Structures are given as C-alpha cells and as structure tokens.
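One protein chain omitted, others in place.
Moving on to chain A:
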C-alpha cells in the first residue's frame, strides 16, 4: 500500500496547478523512493516530468511499486476543498480502484475524507535521452513568467538566444517586435539567489511556442528560480526545483525551419 503525508496541502495544489492544463490524465508511479509522473501533452509537443522524493513527505510508505491513474482535473477539484494549511494524507491499496485523500485542519477539529476513482491509463514510457546541454540559464522564475507574459502580446513564438553576454528573448509579429535581454549576474530584485547565471559551451538560438512556455510558468509559485537548458535542435528543458525534495521538468520541442 501507499501512504504519504504532507503537512501542507498547498504544495500538492500548486503542483497540480502547474501541470493540469498540459496533461488531463496521467499515471503517478509510486515506489519507495517517492512519487513520479511523466506525460506528454495532448498534442505531443511537450513532456512534463514530476518527481517528489519520499524524504520530502512527513511520512512516506510504499510497499510495492504501483501506478495510480488519475484524472488531474478531478484531483484538482477535490483539492480545492482542502485548506492551504491542512495536513494532507493520500492512501491507496495496490489492487484498489480508488485514491483516498484525507484533509485535517491544523488543530485537527475538522477531518474530511475523499475517495477519488482511479482510471486505467495506457501510457507509453518514453525515455528522455541524457544530454549535455550547450547552454544552461538560471534565472528568477518571476522574471521568466513576466517575459513570457510580455512577449505573447506580440507573437506566438519566442526566439531564445544565449551567448557569452547574456540571454535574449525575442518575438516578432504583425503589430511589431520586441526583445528582452538579461545579462549575467544581474537580478531584478537584487537578490543573490535569483541572479541570472549562464553556463555556456556554445551559443544557441532556438524558437519555441510562447503558449507552452506561459503554461509552464504556472509552476512559478513552486520555486524562486527556473533553469532553462538548451542545445540547438533538441527540446528545451525548463526545470523548477521543488524545495530540495523534487522537481518539475518540462520538455518542449523546438519550432523548426520548414522549407516548403
């Protein structure tokens, strides 16, 4: 059986918010090291990979590896009934067909229990080839969110260019064009931890869908920083660390030249 306890239901709420618009249903793979999810979005352009390590939970027990097929929309709805400070416990039996959620208010005077029906989801496990990325940019997650919000006014796609000097986000559309350049070592709010840093093997320039990137920025509340890893002609990796206990990673296929 699986039994996992989080002291704050808000964490799971935020995680769900970060993926539910991309993926409607997915298998949560549970084993003794934690809970993982990997799924492609409906149009097979992006892939989201989520990991929560067991040590991040207040209590974690998983006797045997199993997968929980869950409708993310439904789970998200059920979670709305939990208070942010509620303690959340999720339970499931290996051969059961439901996921049990228990919310307890901070002084345990209100305990609510929900059983969410599980579903059989056929999912193909796709491996993500390990790559040494040519450019790895770490920046403030709030800044990244703002850039996406600002540029989507102009175009549906953004070109991200990384060179020695910094990282440049450019968009051009019918009404005009715009670009935002961040230099290394600078930060919007003068906070060391969120300063922009760049590790570069080779300059890169890639174009991505802004609609998807904006979608990814729903993970902003989970982490102060976001890491963009890029190599030419391969998918972009957008990673948000979840408080040292896990991560949420988005992979987005680039837009490519079309000669026709």
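FYI, contacts are C-beta pairs under 8 Å (C-beta built on N, C-alpha and C of every residue); 3 or more make two chains touch, one makes a residue touch a chain; residues count from 1.
Here is the rule we go by: contacts and distances are computed from a predicted model.
For the chain that does not appear here, its UniProt entry gives the protein name "Adenine DNA glycosylase", which is one of "Adenine DNA glycosylase", "ER membrane protein complex subunit 4", "Probable cytosolic iron-sulfur protein assembly protein CIAO1 homolog" or "AP complex subunit sigma".
The hidden chain makes contact, of the residues A:1, A:119 or A:172, with A:172. Among the residues A:27, A:141 or A:155, only A:155 touches the chain that is left out of the figure. Only one of A:2, A:45 or A:238 touches the absent chain when the whole complex is considered: A:45. By the touch definition given at the top, chain A reaches the unshown chain through residues 7-8, 11, 40, 42-47, 53, 55-56, 58, 124-129, 155-157, 172-174, 202, 207, 209, 211-212, 233-235, 241, 243-245, 247, 251-260.
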